[in-house]
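So that we are looking at the same thing, I have put the structure below in structure tokens.
Heads up, one of the protein chains got dropped from this complex, but the rest are sitting where they should.
The first chain written gets the first letter, and so on, giving A, B and C; residue counts start at 1 in each chain.
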Amino acid sequence: MARTKTIRAAVLGASGYTGADMIRLAALHPAIKITALIAKGHAGQSLAQVFPHLASLDLPALVSPEQADWDEVDIAFCGLPHGTAHSEIGKLPKRIKIIDMSADFRLRDPNAYAAWYANEHSAPALIKEAVYGLTEHYRDKIKGARLVACPGCYPTGVLLALLPLVKAKLIETSDIIIDAKSGVSGAGRGLKQNILFPEAGEGLSPYGIGNHRHVPEIEQELGVAARSPVTVNFTPHLAPMSRGELCTSYVRLAGKASAGDLRKALTASYAKSPFLRIVEEGAIPATQHVRGSNFCHIGIFADRIPGRAIVVSTIDNLVKGSAGQALQNFNVMYGLDETTGLDQLPLFP
Amino acid sequence: MARTKTIRAAVLGASGYTGADMIRLAALHPAIKITALIAKGHAGQSLAQVFPHLASLDLPALVSPEQADWDEVDIAFCGLPHGTAHSEIGKLPKRIKIIDMSADFRLRDPNAYAAWYANEHSAPALIKEAVYGLTEHYRDKIKGARLVACPGCYPTGVLLALLPLVKAKLIETSDIIIDAKSGVSGAGRGLKQNILFPEAGEGLSPYGIGNHRHVPEIEQELGVAARSPVTVNFTPHLAPMSRGELCTSYVRLAGKASAGDLRKALTASYAKSPFLRIVEEGAIPATQHVRGSNFCHIGIFADRIPGRAIVVSTIDNLVKGSAGQALQNFNVMYGLDETTGLDQLPLFP
Amino acid sequence: MARTKTIRAAVLGASGYTGADMIRLAALHPAIKITALIAKGHAGQSLAQVFPHLASLDLPALVSPEQADWDEVDIAFCGLPHGTAHSEIGKLPKRIKIIDMSADFRLRDPNAYAAWYANEHSAPALIKEAVYGLTEHYRDKIKGARLVACPGCYPTGVLLALLPLVKAKLIETSDIIIDAKSGVSGAGRGLKQNILFPEAGEGLSPYGIGNHRHVPEIEQELGVAARSPVTVNFTPHLAPMSRGELCTSYVRLAGKASAGDLRKALTASYAKSPFLRIVEEGAIPATQHVRGSNFCHIGIFADRIPGRAIVVSTIDNLVKGSAGQALQNFNVMYGLDETTGLDQLPLFP
Partner (left out) sequence: MARTKTIRAAVLGASGYTGADMIRLAALHPAIKITALIAKGHAGQSLAQVFPHLASLDLPALVSPEQADWDEVDIAFCGLPHGTAHSEIGKLPKRIKIIDMSADFRLRDPNAYAAWYANEHSAPALIKEAVYGLTEHYRDKIKGARLVACPGCYPTGVLLALLPLVKAKLIETSDIIIDAKSGVSGAGRGLKQNILFPEAGEGLSPYGIGNHRHVPEIEQELGVAARSPVTVNFTPHLAPMSRGELCTSYVRLAGKASAGDLRKALTASYAKSPFLRIVEEGAIPATQHVRGSNFCHIGIFADRIPGRAIVVSTIDNLVKGSAGQALQNFNVMYGLDETTGLDQLPLFP
């Protein structure tokens, strides 16, 4: 496992939650040396000022993109907000590899991007180059990629649960209902009234009903698997916790498929995926069981309505849903064991 | 509104959360005089010892059912656990009215009760007498009842949202999927590991998938409205908050019905129901907005899957979902204005 | 208790937490008719838009101070931030009574105000007129006041516990150490990074060590009671809850005084104060026990260090610490029973 820290990495968006978790994980990765922390609004500040919990790390102060010495960078982990990422990434030297955690390179259709994100894409050529970074399903493509677009947190939780079922034609794609719940860190570190502690605490509500930006991404990937367009219901909810995401997917079984068949297909699909765990029958996935780790737990249950089933998947939105999956993709890109630097066990309680 | 406090009430199960909220509300009701607080395991203790937040009330100490002077009681609010309630209620003098917040008299079929609650019913005759206490839908029957069985918290949230739609034949009853989320107080005050703060805090998970005891109650009432048996999916989730319940119901529209039709039907149905509020288009129900109050907020949204809609309803599980609805039923039984003693506004933040 | 709603009230700062709780309480007060809701940045919005939990109230839309019809106002409850309040209040017609919940009229010395709040006071004449609104200690002056300056939440919790002890010379004023803890709503509804849910949740830290603005107010009032200047240590902490404040005061006993003497003095001092409760020996004050109510619970404990004692007081920072005390002062000003409109029991759990 011991390797010299020879791959030089920059973290863009180092002052956000995604950036923080990226630094937390990358700093302990045996092959990575963090050479630049980039955050426009915090240039000149030390990491301890921006994130006191990372004060023990001996890392350079934050700089603006212009101040960064890109000659010292082999790979850029990009945790910028959507809309900002595509222009910043477009400016980087071509020899730098990029693992992007924003939404800017996930949708293969620039028009869909423009429509859902109300923003003209400035680097459509890069979209073609980008590989969708859902590690368990795109390992081969990720291996040779220069630019990996990590999935959104919700698409990660949803697709890990549903892609194998759609591929195996075990569920109907015309009737997929996903009720998702996320911790508040999913909304980012920007200042918004609804995520103030007294507003979000002790409360729960849906949001983005019918128009959440993770919908086109989910439909894109399910459509590829189904080889035909898919329309889903996806209703996210904000829950009073900092981390964690749970997706409860209500599906109609195809033909004579049973909940047991779904279980078998998922188990087989992830037999060689160390972060995926199909929980035992009777056990129930819970966000607490994956907090702080790169694991995804999935449970399968028969529905009371005949011909239907429920698939429950849970991840830490900032780890498997963002920075952890980014690091997993890094490992794949560099031919390392997929779990390198990702052996953190969940923090419970 | 000022009335002499002439109706003498006992609270059974006075040491639980339902009992506490019953006392909180009844103590300020202008017509109620609380004459007995009953809790077997806490007999002899003062209310301040059991619930320090109620220490300002000048009420008698807790007693066991045997110690209670039933001659001083006109009506009993029963907050006992299911399985205990039916035998305790069966022993009460017939002249005492009863508003039961347990599950024991909700199911009209004693066999269904025995099957779902693993418990032979000791007072099947009383089941026949009992009126289902979903106030907005059973006002007339409640008016003349001696024994009212208040709905469970989940059935309250679900049925208030769906009953008018089923009655108006606006949704298909073969495909109703309810994803519910509840605060931890819904699990009661008994000692269980999964509701310890470090277990439930910062975490979210489904439970009782496919076999929650509120299912037969929901199906019973929807079946009555539909005039034929109904099977629903009902999947509750435990969320890290003390109070509050949110039900996200995914429904298939009947014929050419639209989300707008659902909105109209719900608005019309509750035009004279002071605690029901159909939120404006674009607004989103949230548990924070009803906390501590007897309100139920309902929102209606078009689904992305054609022919489907989403109905979101929220209540405080201990108020409209239990003690508040009990008091509302009391008002109906005694010919008082339905809002008497229930004017508390939600506590936010 | 029933009175016609004849006193017309405006709420300034109607879009903040203090404003919200003021509306929540005043709307149910039997003598108050709310005629204006004022919030500069939200003029034109309905109350339901700004505070969906208050949507059931039939109140006018929010207006700017300029748009308000002051002829329709007898009394103004002012929940503006410090620094804004003094200039807005200075503009009001003299016939309008004012209950100010900001910090602007609490300090009797305009220079102290300027120093602590980095802000020149625009209405020093009004400072002289203002009465400090710690109801239990200034009832007589409040009765005849036109302008009442309600104490800060911390001074309320601290002074209710310590004033009677200083007045009775039972504790040394040279060695008062107050460790205070507050819920996050105390920081207001303005957007600040440290009160985002993911920052404040599951975390606890001190703040404003040695320079919190409530210090001069505490020292002013203790100094008046002691008839000589007093310097205290006051260290507030932010705790991961929305409401609630707990002050743990570590005091040195004067002469031969004992913890029992403190208990007696506090009990006697508040014998006729309906919201003050000295908890029984062995019982422990907790923020949960006063949440949402105007109560203050106080406990007295012997210290392990000889000659010292601990006094623990708790209030809801938004009620007794702000809007509730404002309404209590209103009752005193208008000769009503002090508890009118303030009979809400604490919300637990």
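As a convention for this text, contacts are C-beta pairs under 8 Å (C-beta built on N, C-alpha and C of every residue); 3 or more make two chains touch, one makes a residue touch a chain.
Keep in mind that what you see is a predicted model, and the values were worked out from it rather than measured.
Note that of A:Pro216, A:Gly292 or A:Gly321, the residue touching the chain absent from this view is A:Gly292.
The residue from B:Gly44, B:Pro198, B:Pro229 or B:Gly260 that touches the chain not shown here is B:Pro198.
Interface note: of A:Leu57, A:Ala112 or A:Ala302, the residue touching the hidden chain in the full complex is A:Leu57.
Although one chain is not drawn, the whole complex shows that of B:Pro240, B:Pro285, B:Gly324 or B:Pro346 it is B:Pro240 that touches it. Listed by residue number, the positions of chain C touching the unshown chain are 174-177, 179, 181, 183, 198-199, 201-207, 209-210, 215, 231-235, 237, 239-244, 246, 248, 250, 284-288, 291, 301-306, 308, 310, 312, 314, 349. Although one chain is not drawn, its touching partners on chain A can still be listed: residues 1-2, 17, 20, 24, 27-28, 48, 51-57, 185, 201-202, 242-243, 274, 277, 279-280, 283, 286, 288-293, 295, 297, 343-349.
What chain B contributes to its contact with the hidden chain is residues 17, 183-185, 189, 191-193, 195-202, 240-243.
Keep in mind that, in the parts below, only the chains that are shown with their structure count from here on.
Within the contact network of the assembly, the step distance from chain A to chain C comes to 1.
Taking each chain's centre as the mean of its CA atoms, C is the chain most distant from chain A.
Nearest to the common centre of all protein CA atoms is the CA centroid of chain B. Averaging Cα coordinates per chain places chain A and chain C 45 Å apart.
Here the CA centre of chain B is 36 Å from the CA centre of chain C. Computed from the mean C-alpha positions, the centre of chain A lies at a distance of 39 Å from the centre of chain B. Among the residues of chain B, those touching two or more other chains are numbered 201-202, 242-243, 286, 288, 291, 349.
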